[in-house]
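The block that comes next holds subunit A.
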Amino acid sequence: MEHFLQELWIARWALAQGLLLTVEISAAAILCGSLIGLLAGIGLTYGKWLLRLPIRALVDCIRGIPVLVLILASFYLLTFAGINLTAVQSGLFALSIFCGAHMGEIIRGALQSIPATQIDAGRAIGLTFPRILVYVLLPQAMRQIMPVWVNTGAELVKASTLLSVIGTGELLLRTQEIVGRNFMTLEFYALCGFLYFLINSVIERLGKFASRRFALQ
Partner candidate 1 sequence: MGYTFQFGVIEANFDHFLYGLALGLALAFAAILVGTFIGLLCAFATMAKAPLPSRLVGIYVSAIRNTPLLVIILFVYFALPQAGIRLGKLESFVFSLAIYAGAYLTEVFRAGLAGVPRGVIDAGRAIGLTGFQLALYVISPIMWRNCLPALGTTFISLFKDTSLAAVIAIPELTYQARKLNTETFRVAEAWATASVLYLATCLLIAAGLRQLERRFPKF
Partner candidate 2 sequence: MTLLAIRGLTKNFGPVEILKGVDLEVNKGEVVSIIGASGSGKTTLLRCVNLLEDFNGGEIILDGVAIGYTGEGHARRRLGERELARQRAMTGMVFQSFNLFPHLTALGNVMLGLTKVRHMAKREAQQLAMSWLARVGLDDRAAHLPGQLSGGQQQRVAIARALAMDPKLVLLDEITSALDPELVGEVLNTIKLLAKEGTTMLIVTHEMRFARDVAHRTIFMDGGLIAEQGPSAGLFRNPKNARLKEFLKRANM
């Protein structure tokens, strides 16, 4: 036990950096992904078929491919195409499109479940569609998907571990580096797992709070 605490102290900065990067990448990915997802969801719900078909195809393709493949493919393809991104950047790219496809489906579902009479009501008071979208439809959709959105955040934190495979210095990679030095595999992997559990538990708690706070009923 003492030995573990000693090693933990030595490794504190590495772990802290890894933890920070994990949180940063996850947060950035969910923000970018949500933006992409928003556009995709709106396109899928209200777009003409010319717009809907390619988005549908893209979303289904991305969702049918494992995240790891997305990450590796992005990493190798981008490098090969001459776009030199760091491991962090290409990881962020992959996670964002993964999140985007996921969120696109969710937002589509939420928007489709809003009765069409809401659009009529908006038109009746003279709003144009873009305004109806922003002031009537999206607020309702957002409230509905709040818990799922938070859950997606937790999923992204878990997916960020896959970035270790392309050398991104997030928490898991840092843990592996530490273990490579001191061979305390059991202790440090357990600690790593526990830290992720903590992060996700916090996210879960935040989610419950947000759901209650923003619930429609």
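Keep in mind how these were chosen: all candidates are chains of the complex that A comes from, given by their letters.
Please note the rule applied: a residue touches a chain if its C-beta (ideal position, glycine included) is under 8 Å from a C-beta of that chain, and two chains touch if they have at least 3 such contacts; residues count from 1.
What you are looking at is a predicted structure, and each value in this text was computed from that prediction instead of being measured.
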item	value
Options 1 or 2 - which one, within this complex, touches subunit A	1
Footprint of candidate 1 on subunit A - complex, ascending	60-61, 64-69, 72-73, 76-77, 80, 82, 154, 157-162, 164-165, 172, 176, 179, 185-186, 189-190, 192-193, 196-197, 200-201, 204
